[in-house]
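For reference, the structure I am asking about is given below.
Here's a slice of the assembly, chains where they normally sit.
Naming follows writing order (A and B), and every chain is counted from residue 1.
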Amino acid sequence: MLRILYFAWLRDRLGRSGETLDLPQGARSVQDLVDQLRARGGEYGEIFARPELIRVAVNQSFAAISAPIAANDEIAFFPPVTGG
Amino acid sequence: MPRITIRVQAEVFDSGHETTLLLDGQESVGGVAAFTGIVRGGDGLCALELEHYPGMTESMMQRIAESACARFGLVGCTVIHRVGRLEVGMPIVLVLCAAAHRSAAFDATEFMMDWLKTSAPFWKREEFGNGRSAWVEPRAQDDAATARWGTLES
């Protein structure tokens, strides 16, 4: 199972902090997962249509949207960070 | 081995106490530079709500600290970042860098703040007196400040 996490305004708009998901059929990269999430429509459709607003971490390391993913990965989506 | 302390916590910190811990038993430190980030008021702001990504946040803080120690030859450093609701005037973040000479300590503190701001997964939501709240947007000048250091690990 993929473990998906949402932070900050993504979590607010999606109404959840995460979910678990079977690795979608044929999905090999974060981009493939983004396409699946976008296909849900609604807030998912709006948010994942604009990947330039989103940062990605795979297994707690920053990753490009082209990064490969595998079953049991932890994939996090969040806005640019604003700590410090 | 540099002495590195990393913490994410809700509680307030005491910079004097943390400095004492950082220096304890060290004889080669000539100076400690420090930065304390504070919730700045204005425009009706009441408080910030600080959120983080448990696990990834700590590992990014550790990477930043290790990189600073290697790059600037630090004797040690401490990074404490608070989470939760923080009212105007409250401290958010503490960075302490101990080195033999002051220029390394100053540079390392700026380096660590720049990287924390742009690469440690924390997010701030502003709460205003009128009940409105808004997620803070990243600032272009923070990216520019970080860019001057090149890559995190050099």
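The rule we apply is simple: a residue touches a chain if its C-beta (ideal position, glycine included) is under 8 Å from a C-beta of that chain, and two chains touch if they have at least 3 such contacts.
This one's a predicted model, so the numbers in the text were calculated from it and none came from an experiment.
Participant: For the full complex in this file, how many of each chain are there?
Facilitator: A x2, B x2
We adopt the following convention: only the chains that are shown with their structure count from here on.
Participant: What's the distance between the Cα centroids of subunit A and subunit B, rounded to whole Å?
Facilitator: 27
Participant: How about subunit B: which of its residues touch subunit A in the complex?
Facilitator: 37, 50-53, 55-56, 59, 81, 92-93, 113, 116-125, 135-138, 142
Participant: Quick check on the complex: what are the subunit A residues that touch subunit B?
Facilitator: It is residues 5, 7-9, 12, 57, 60-62, 76, 78-84 of subunit A that touch subunit B.
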